[in-house]
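Only one protein chain is missing from this complex, and each of the others stays in its spot.
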Amino acid sequence: MIPRYSRPEMASIWDPATKFRIWFEIEAHACDALAELGVIPKEAAKTIWERGGKAEFDVARIDEIEREVKHDVIAFLTHLSEFVGEDSRFVHQGMTSSDVLDTCLNVQLTRAADLLLKDLDALLAAIKKRAFEHKDTITIGRSHGIHAEPTTFGLKMAQAYVEFERCKERMLAARKEIATCAISGAVGTFANIDPQVEEHVAKAMGLEPEPVSTQVIPRDRHAMFFATLGVIASCIERLATEVRHLQRTEVLEAEEYFSEGQKGSSAMPHKRNPVLTENLTGLARLVRGMALPAMENVALWHERDISHSSVERMIGPDATVTLDFALVRLTGVIENLLVYPERMQENMDKLGGLVFSQRVLLALTQKGASREDAYRFVQRNAMPVWRGEGNFLELLKADKEVSAKLSDAELDELFDIGYHTKHVDTIFKRVFGKA
Amino acid sequence: MIPRYSRPEMASIWDPATKFRIWFEIEAHACDALAELGVIPKEAAKTIWERGGKAEFDVARIDEIEREVKHDVIAFLTHLSEFVGEDSRFVHQGMTSSDVLDTCLNVQLTRAADLLLKDLDALLAAIKKRAFEHKDTITIGRSHGIHAEPTTFGLKMAQAYVEFERCKERMLAARKEIATCAISGAVGTFANIDPQVEEHVAKAMGLEPEPVSTQVIPRDRHAMFFATLGVIASCIERLATEVRHLQRTEVLEAEEYFSEGQKGSSAMPHKRNPVLTENLTGLARLVRGMALPAMENVALWHERDISHSSVERMIGPDATVTLDFALVRLTGVIENLLVYPERMQENMDKLGGLVFSQRVLLALTQKGASREDAYRFVQRNAMPVWRGEGNFLELLKADKEVSAKLSDAELDELFDIGYHTKHVDTIFKRVFGKA
Amino acid sequence: MIPRYSRPEMASIWDPATKFRIWFEIEAHACDALAELGVIPKEAAKTIWERGGKAEFDVARIDEIEREVKHDVIAFLTHLSEFVGEDSRFVHQGMTSSDVLDTCLNVQLTRAADLLLKDLDALLAAIKKRAFEHKDTITIGRSHGIHAEPTTFGLKMAQAYVEFERCKERMLAARKEIATCAISGAVGTFANIDPQVEEHVAKAMGLEPEPVSTQVIPRDRHAMFFATLGVIASCIERLATEVRHLQRTEVLEAEEYFSEGQKGSSAMPHKRNPVLTENLTGLARLVRGMALPAMENVALWHERDISHSSVERMIGPDATVTLDFALVRLTGVIENLLVYPERMQENMDKLGGLVFSQRVLLALTQKGASREDAYRFVQRNAMPVWRGEGNFLELLKADKEVSAKLSDAELDELFDIGYHTKHVDTIFKRVFGKA
Partner (left out) sequence: MIPRYSRPEMASIWDPATKFRIWFEIEAHACDALAELGVIPKEAAKTIWERGGKAEFDVARIDEIEREVKHDVIAFLTHLSEFVGEDSRFVHQGMTSSDVLDTCLNVQLTRAADLLLKDLDALLAAIKKRAFEHKDTITIGRSHGIHAEPTTFGLKMAQAYVEFERCKERMLAARKEIATCAISGAVGTFANIDPQVEEHVAKAMGLEPEPVSTQVIPRDRHAMFFATLGVIASCIERLATEVRHLQRTEVLEAEEYFSEGQKGSSAMPHKRNPVLTENLTGLARLVRGMALPAMENVALWHERDISHSSVERMIGPDATVTLDFALVRLTGVIENLLVYPERMQENMDKLGGLVFSQRVLLALTQKGASREDAYRFVQRNAMPVWRGEGNFLELLKADKEVSAKLSDAELDELFDIGYHTKHVDTIFKRVFGKA
């Protein structure tokens, strides 16, 4: 968790203080259920909530105890007893440490998921706004980095929009994957604790009971969660890469926002680097790379081993904090993106209309020219344009064999950009429900 | 795609012959829609279906043409025209190669998903059968490879069952991710083809229209698909690892089925190696590793580049064929698994009842012993048992301070295995809806 | 192993026929050593070489036997006996299958390494040629995709050259990693075979004896080998990405060679897609992704399990064949790359000299201007240039405060490209030993 790439909202989910608060809530809810079942006194459960609820847990103190007892949950319980007093002996009855640890991790991941969902909503809103703003902003579509046919900048945004809408669906599924709770004991048999306790705590914490836990909550859930983050990160990379391409000196159809005050902007006015989207590219690599260790975590030995723990201590915070940061950064990039429609037009015009060659070819064929002839007619007019000698439309009009098939008006129509944008509304309706 | 790890059902999905048949269907359905729109003659569409439908495409011939024209779709269309005749000029009107290629890939992946879902069903059935068969087969639960508390072999199976049920849910979601169709032209603007054609083809092929394609179907869908296969592979690894552990000489609580005729089984009767589950472990590594290239495929440049293609040519068949093979192999392993309940009991008995020490500790505390005292009492009886000197229950009964708190009958009850299995039915009901 | 991305030279290393030939050689060399030690008759060893040496092994026949005996090495030995006759009983004495399998795999990987080294040499030669050809071809250096300072195309090539020279060093190290031989028996103790046999076979096959094998050759060697291939693949991706950038429509400083006959080249003369380098980008993802399963293969259980085998059956051929193909393809791309120096100059000129702004700033400071003043002077002349209004050098000359510090001659000199290329020779000497 690099402070530079962290937002406090997400980082705080991984604070020791947050963790201990969640631990307390799990324990206290369990006490409620145990009291209801008559295992511990109702009065004790009440006291635990009252005193523990007000307690300000001292992380340093807990660490100190842990160094002595070499056990994190015992250290916490010892510290808790300093607030709760004698009734603290009723806390954690019949439970194992993993009941607390695994349920807490899932609470943290669920909260992280909620924040990521919020981030995705903000990103979607930003993209949607730019999509409608530039619904009709003509730009050249590029395949293989080479000019292909015209499209609009709004369509680029619409593409990104549905892609991140899919990411939202995936995130919702990933959230569901890890929103489970286990209070099931040493090997998950509920030998020492009634399953009703698990049900109560699950409900109280906004989770589902884990159908079968084995001291631990099965790690396929977490693998799927982190794999999903990896896919979302890759979508971030895609949009970031688009911006990086658009900003390069020779293209310059869009730029990351660059405040006037930003150092160096004026002496080297061209030197506005797409550093935010480059950074997002790197962050995507990081988040993606964490999917693998998470998948390797699935095959724990027998009912559990603890090899997953070190992995999760790192990727739990790192993947969520990094993805949260990246989503928010990308949202800012899109919101503030400087878009240059004139430059888009200029770039498209550079090829003197050659991007319409395919359509001319098709029209000639439809007018009865053989494929070979049509090809030859188009070719002999395309080549000079390519060498920078002339405008494609003008040359075609001047070509006798072409004009024998297509009138000037028909040729003009072939070069009509409207041909390419006529279904923009259709696509927008698919994506946004309106155009 | 290694023949050794392939099943014909899945391999055939990736046959060139299958691919060309799908290409034909996409083209022919598109002709229907174009005919309906009046773009091409209805009679032509009919002829195309009739002649193409009966045609036996010659893969070698298509390859030969491709070597000449250096374009796979053109090669196919040329070959198709050899069957269809003159009307073949109406085929592919207004379409680009990617319309055919990407839609075909998704048809193949969808079919692969259907087969994997069938595999999962068979695996689930196999696991369920063994789960009920061994619902009450007592075995020691192990954390960290060390004996913890008793559980049942049926619970191990129930755990695997819900894990693969989750895999099925994930597979369904992954199938939905890639069941889309794009017939949208060079940069996805439908400039040369009506969106209704895409809608028709999608419906006819059992797909959804891709909301925004850009010549290509966006690769975040495929990334999610392959990431999901990676997670499922990791679940396979988990169950395979369990079998490998159970089969090791010192444990031997279960074994992969070993036919009497299998070479070497009798001269070295102990040398029955869990080679199938070891193999599954390796296959899991392979499938998992393919998730990363799939994620790197997402960030194509602008409207598309073709870097994804080589990746998919390899991992498309490899990941699905390997996972299919692995699921079927695992199903066989589970169906035929030799389970040794007596050996499970023997292993559990080896520790002379020490696995009950925790419960004795708890009982002593509940009877009023201080935590420190209880610990001391248990410890002094546990240590000789650990050294192989005596039985834990007997020693406890003979310990005066223990017997002052717990009667022989009470101690017997603490060593009752029923204490640990009392909620097996509860868990089975959660998992299977019945116990 | 996709035929499309395979060269016969590398693919043949992985042919079953090649494998069986290597198996034969290992067995026959072992017989020589056993005969020398007096374990088997010298005459038998001679017969084995003579008859086996001439034998044409029938892969289909061996497969057939394997289906029956379910053991690949036994199947081979059975087939071998069909050629060798009675003396075949002396073959494989005291050896285990892994002695043959693991040594053979390393022979194959060593041969693959040799081919890859040859590929690297050819690539290096191609890059070097283009480096000297374009040593002085001025082009703009770009950081963040934005024009920075001038460099030369030759320097770009020189950078690639040293990078692939490092790859060659790495490949040599990787070759050394896997050039080992093990003939050490069931758990590597040489219980049934003298270590001298291993030493003899190793020498005869051009390998080193594995210091400690445990039935298998330790897989950290293979992990390092495949990780190295992954790094080399990433270097291929770097150079491929450079070409893809240079070829994009707006830049077009270089292009993959495009034969005149290639379909579509003239009707859409701009539509020359960098499909080879895009393909290389995808191949790099594949090879890189195989490093992870190879690393997971290291932690075999105890003396060995067989989980590595399925992984290696796939990535052994796939990684080497794909990298070989990619290196050869990249060599072709570089050899035939169309380089457009004029376009490089044009692109550089587009910014009206702004790339020299930094140097002007520095010169003004050196002439005594405060940093703030210098910045202000440069800025007010840079901005109009940026807006396309004027040439930077002219504006500076016309600026009184600038000309008070720098004469026209001095300014001219600041815009001298020679300033930027003065150390090209130095760098070439570092890289090529000459300039």
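Labels for the chains are A, B and C, by order of writing; each one numbers its residues from 1.
Please note the rule applied: contacts are C-beta pairs under 8 Å (C-beta built on N, C-alpha and C of every residue); 3 or more make two chains touch, one makes a residue touch a chain.
Keep in mind that this is a model prediction, so the values were computed, not measured.
Check A:I13, A:A30, A:A191 or A:M290 against the missing chain and you find that the one touching it is A:M290.
Residue C:G141 is the one among C:P16, C:P41, C:G141 or C:G390 that touches the chain missing from this view.
Only one residue from C:G52, C:G230 or C:P269 touches the chain missing from this view: C:G230.
Looking at B:V275, B:V339, B:I417 or B:A435, the residue that reaches the missing chain in the full complex is B:V275. The chain not displayed touches chain C at residues 94, 141-145, 148-151, 155, 158-159, 161-163, 166-167, 170, 173, 177, 185-192, 195, 209, 211-212, 214-215, 218, 220-221, 223-224, 227-228, 230-231, 233-235, 237-238, 240-242, 245, 281, 284, 288-289, 291-292, 295-296, 298-306, 358-359, 362, 419-424, 426-427, 430-431. Counting the whole complex, the residues of chain B in touch with the unshown chain are 140, 142-148, 244-245, 247-251, 266-275, 278, 292, 296, 347, 350-351, 354-355, 357-358, 361, 375, 378-379, 382-383, 385-386. On the side of chain A, the interface with the absent chain consists of residues 2, 4-5, 69-71, 74, 244, 262-263, 273, 275, 278-279, 281-283, 285-286, 288-290, 292-293, 296-297, 301, 305-311, 313-315, 318, 322, using the contact rule stated above.
Please note the rule applied: only the chains that are shown with their structure count from here on.
Relative orientation of chain B and chain C, expressed as the C-alpha superposition rotation angle, is 180° to the nearest 5. The greatest centre-to-centre gap from chain B, using C-alpha centroids, is found for C.
Between chain A and chain C, two chains of identical sequence, the interface residue sets overlap for the most part, with shared numbers making up over half of the total. Shown for chain C are the residues in touch with two or more other chains, namely 244, 273, 275, 278, 292, 296.
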